[in-house]
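A single protein chain has been omitted; all remaining protein chains appear in their positions.
And then chain A:
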Amino acid sequence: MNIVVASHGKLCEGLVDALHMMVAEPAPIVAVGLDEHGIDDFRERLAAAVDASLAQGKTLIMSDLIGGTPYNEAYALFLQHPEELRVVAGANFPMLIEVGIAAADSDDLDEVLGVALEAGRGGVVAAELPDEGYESDEDDLF
């Protein structure tokens, strides 16, 4: 299946650019950003990208922010294509990596949606200080 990343500004392009550093052959993916040309222009470009994507197969739209314009426009498309389209908000890099891999091998929208939610949530963590300094795991390494 296919992925459309929709965001404010160039966040979507940056996410897709970064994805190619981590996954050599992800699912087909396009980025559509809301820019200074405004909402009507964005709506047209998003609809065109999603139509092209749906022509190739089921599609997951990853939007950057719940309630933001990219999400709202994606949601409108979801209402029109509930059988073949899913939408998530809060797209982040851990989510995109796992979705990029999973969607390459799956046509199950809800399975990939589950991967997105789990990876996106699980990828948000705080750094913690180690219990001690670096010590070789020599004792049980081999």
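Throughout what follows, a residue touches a chain if its C-beta (ideal position, glycine included) is under 8 Å from a C-beta of that chain, and two chains touch if they have at least 3 such contacts; residues count from 1.
Operating definition for what follows: contacts and distances are computed from a predicted model.
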Inset, instruction - Would you mind picking the UniProt name of the chain not drawn here, from "Aromatic-ring-hydroxylating dioxygenase subunit beta", "RNA polymerase sigma factor SigM", "PTS sugar transporter subunit IIB" or "ResB-like domain-containing protein"? - result: "PTS sugar transporter subunit IIB"
Inset, instruction - Extract the touching residues of chain A with respect to the undisplayed chain. - result: 21-25, 97, 127, 130, 133-134, 136-138, 140-142
